[in-house]
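Below is a slice of the complex: some chains, not all, each in place.
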Amino acid sequence: MKRLLYVFLMLIGFAVSAYGADEGPKIDTGATAWLLMSTALVMLMTPGLGLFYGGMVRKKNVLATIMHSFIILCIISVVWVLWGYSLSFGSDVGGFIGGLDYVFLSGVGLEPPEGKGYPHLIFMMFQGMFAIITPALITGAFAERMKFSALMIFSVIWVTVIYSPLCHWVWGGGWISTKLGALDFAGGTVVHINSAVAAAAAIIVIGKRRGYGTEPMMPHNLPMTIIGAALLWFGWFGFNAGSALAADGLASLAFVTTNTATGAAALGWLFTEWVHRGKPTALGVVSGAVAGLVAITPAAGFISPMSSIIVGGAAGIICYFAVSIVKPMFRYDDSLDVLGIHGAGGIWGALATGLFASKAWGGTDGLFFGNPKLFLMQALAVCATIVYVFVVSFIILKVLDVVIGLRVSEEDEFTGLDISIHGEHGYELDK
Amino acid sequence: MKKIEAIIKPFKLDEVKDALHKIGVQGMTMVEVKGFGRQKGHTELYRGAEYVIDFIPKIKIELVVAESILDKAIETIENTARTGKIGDGKIFVYNVEETVRIRTGERGEVAL
């Protein structure tokens, strides 16, 4: 209580401290308009993800699953303005992490950062939406068995010690961008590989759902999953084209490659499954679309639209095999296929950037344009991410498991998390 | 009085209901059920994995009738619900010891 009071007082202190808003004339209102909108679009992706995931679980866990995304949206919205932004974008500390200069948003105001055309605050917020969706992506791995309280604590710690440094490495002036020169347009490593590797650690620490492998756990509401996928696709325009941080040709390029790769990836998954299993599934189409969105993310502003067809189409095929062949081979229970889609798709995308990136379209030249070095750097960045994220995620999860427990009781898991954790049920459709 | 329980294919419901109504059955109750039997279930896919679904959607109709029309009712159901393919369903007959119409308190056949 006392500590809470203290925090409140500090907040009031900060709130009251005057802030010299003295907006210069150098705002590019078009860029700002697009950044405002993109930020809103990326925000929508997190509940969209909740629906995408929520439709795939069993009815008894629908609320708990959607809530994973929704509560992360709420909690990281606060964490980001308090310290997350500063750790990511504060003045560089050894190439590894941002300094504390922007803690509590001190110094982040209405005027644009040096040499930019948009207000600092909206850049901060745009970045915040990425910090929100990344831990939300992880939740697909341990859906239907994770404790809500543990999820909340985990997310806060994870964003602090994993997301923020990683984001700093790539976009905040850290070593990956400055030393390595690896490219990541909108978050292939920072968002997708990152979340998938954390998911892998979580799968190991938390273990399988009871009955996994013996009883079918069919999606309870595929239309909901499709709605979610549609919102993800829609929001991803903000994610990728917004990452141009301008309303210009680059944003347009990222928009086009995003849309094209997504269509191609859906087709890639669809046809592969059709050939492999004899039927083209609806879930396959939307899973493929998401795989394409993932894979194009690091490459969106660096490659040509024609290349994006290849990047996307291959993503659909690769992720299909990851999910339908690799997963059963290793028998791990990645409930909603974070590894198969964000892991496989994210790694392919990061490497593909090293293949297809082209100076002519805004990037550095990649392997196919005669520069094998970029490909190497991409691979290095992927490896570094995997090692750091896996080790640290594993430690966090192990410690949390010992201290508070990550998993609900067997009985609660059986009853379903909606009733047992939240005291609610999703639908009352028969009265 | 006898109770007829007929498990039929869902798309036959309206036809059966109309036929029973025509021969003088005034009331019946139906419920969606799932059946397991000789009729094979179908295969479903979930992210590249295959599952066999054993239980098949069926409709169960329950009607209590006077003994006098029992045979006619059974025959009517048989004739309208039959497609000739596996899975057409079953008819079961039970004895009913008493019937009450809640609205009036009437008992016996007049309560049907």
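Details
Here the chain labels run A and B in written order, and each chain numbers its own residues starting at 1.
The definition used in the following text is that a contact is a pair of C-beta atoms (placed from the backbone, for glycine too) under 8 Å apart; a residue touches a chain by one contact, two chains touch by 3 or more.
Quantities reported herein were computed from a predicted structural model and do not represent experimental measurements.
Composition notes for this entry: the full complex, per chain label, is A x3, B x3.
Here is the rule we use: only the chains that are shown with their structure count from here on.
By the touch rule above, chain A contacts chain B in their complex via residues 216, 218-219, 273, 276-277, 279, 281, 283-284, 287, 320, 323-325, 328, 337, 340. Every residue of chain B that touches chain A in the complex is listed here, in rising order: 44-51.
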